[in-house]
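Encoded as structure tokens, here's the structure I'll be asking about.
One chain of protein is taken out of this complex; the other chains stay put.
Going in written order, the chains are labelled A and B, and every chain counts its residues from 1.
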Amino acid sequence: MNDQRTWPLLLSLLVLTAVVMVVSLGIGSHWISPFSPASELDSRILWELRLPRVLIAFAVGGLLALAGAWFQVLLGNPLAEPYVLGVASSAAVGAVAGMMLFPETIWAMSLGAFAGAWIGIASVLMFAHLGTTRLLLAGVVLAAFWSAILMLLLALMPERGVALAYAWMMGDLSRSDIALPYLLLVWGGALLAGLVLARSLDKLLLGEKHAAALGVDVRKLRFGLLLLASAVTAIAVTAAGTIGFVGLIVPHLMRLLLGSLHRAVLLASAFGGGILLILADTAARTVITPAELPVGVLTAMIGVPVFLWLLLRAR
Amino acid sequence: MLVIQDLTLHRGKKVLLSGLYAEFTAGQVVVVLGPNGAGKSTLLQSMLGMFTPAAGRITIDGKAVAECSRQDLAEKMTWQGDLPPSEFGLTVSQRLHLSANGPDEAKNQQAMTLMDLAKLKHRALDALSSGERQRVEIAATMVRDNPIWLMDEPTAHLDLRHQVDCLQLMKKEAQQGRLIITVLHDLQQAAAVADTVILLDGNGGAEVGVANEMLTPEHLMPVFGVQIQGEGKLLMPMYFEEKQ
Partner (left out) sequence: MNKLALSLFCVFWLSPAYAAERILALAPHVCESLFAIGAADQVVGVVDYCDFPEEAKSKAQLGAFHHINVEAALALKPTLVITTDTNTAAIRALSDLGVKVALSAPNSVDGVMQDILFLGALTGHTSDAEALVAQMQQQLAKIRAETANLSVPTFYEVWHQPLYTIGSKAFIHDVMKQMGMRNVFADAHMDSLRIPMEVALAAKPEVVVVPTEKRDVEARELFWKQWLGDDVMVLRANPDLLHRPGPRLIEGMRALLLQWQEKTAERVTVKAL
């Protein structure tokens, strides 16, 4: 909790990221040493199948964790998270709608996801002033609503519906509709934006009035955060579908380890979210081999108990 | 230092304050008194630029509050108000750091010592009692070295010892040149620290005056609607009808 621990912990997270990446690259249908693949095919599996997947997981996990941390400050509620609030689902609705309306343009899907995330946030924000319980209740009900609309849209496009439904509802990291370099760039940009805003975010932890009294332009900050959180959620969802609870578990764990100041929490979450999703996906593609599980199943299995535990503790 | 001209405050359709004029110089304690819902906290927030007046203007050192940026205002005034939320596990020392204008560790230490917080330094806010958290808020006001302090019920939640500490602190800081504007509910406390009093009647009316002229049963009884006895610094509401 104290400040002397911050840098060693951040450094060990960095090392852990590298270790987890290398190990996950090796693990799969058979072990391939990332440093000396045994054959031409192994080398292609390593660089063309496993590496993109590990990097997508890293970027998406980091983005979800950052979005989670932002939502929590924005709503003054440590249980807030894109999936729990239904924002991930509304982004998915937007993406699928965009894809249906303009099947030829790649950007339609991303813009649709962004609009969907924005609508999802706006609808959940209407309940923000009613306190933790009602906000979460509103989020859950809205999430169910968006999922129903998503199912409706997918039912209207049967030719791609079923498989897409799986991917959108439970996450799919085997490919990304956003090119990997962009995804990593977005990860870096989001982290940077987070660090720039860190001090103001800290002040926002004291509530809007205290933040304003301490010189924060709260309206501008909230608007910026909304824009940022919805963009990041939209991009994560476009890349990998809806994956729940990463945004809840990771910032919470990082606050336990590092205290609540955002410079450390955001930096650690961007890496910690990546690590968690790489681990979850590595498990997803190996535990019931030869079949693989949707990665969202695993994050929910870890995330739901954590969520309930937090809910109990929140009194 | 702080000038209020023709200030009118509305909350919804209710008129909280209408046409208030006042001028406060540095080095005094101004106590805002009035019944619940009369707009005492709102008056402080309008000085902070966090509540937009229906009419009138407030200027600080000649500059209108409405035209200042949040950053400018935050460097002039410190606000102490509601206890901040504690869900996110901020520690006492982090809370003070968020308030401080600069990284002055000595000042933080001094504030913590004065408010009896040294032992709680690394505790999370949600592990403290309300009184302890209130002391953290007062310490947070101290570490922000601004010429004007706006304090909204600083003695709330505090035990008697710390109430006295708090009032002494306000008096001392005012004597050293700060302007302190504070909302209080206790007439004794008001009488103990006030140089000037703003009395809000809850219907738009307000009176500003020197403390010992304002704090008399004749002024206070119509505003609060209770019998008050005593004089000078010993004012007491009458809790029960005295049987004679």
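Throughout what follows, contacts are C-beta pairs under 8 Å (C-beta built on N, C-alpha and C of every residue); 3 or more make two chains touch, one makes a residue touch a chain.
As the structure is a computational prediction, the values presented were derived from the model and not from experiment.
Asks: Relative to the complete complex, which of the depicted chains are touched by the chain excluded from display?
Replies: Hidden chain contacts in the full assembly come out as A.
Asks: Tell me which stretches of chain A touch the chain missing from the display.
Replies: Touching the chain left out of view, chain A contributes residues 28-30, 41, 44-45, 49-50, 159-160, 162-163, 166-167, 172, 174-175, 285, 289-294.
As a convention for this text, only the chains that are shown with their structure count from here on.
Asks: Go ahead and note the Å separation of the Cα centroids belonging to chain A and chain B.
Replies: The mean C-alpha positions of chain A and chain B differ by 43 Å.
Asks: Under the definition above, what is the set of chain B residues touching chain A in their complex?
Replies: So the residues of chain B touching chain A come out as 45, 48, 50, 69-71, 73-75, 77-79, 81-82, 84-85, 87-91, 94-95, 98-99, 122, 124, 144.
Asks: In the complex formed with chain B, which residues of chain A make contact?
Replies: Contacts found on chain A: 1-2, 72-73, 76-78, 202-203, 205-207, 209-210, 212-217, 255-256, 259-261, 314.
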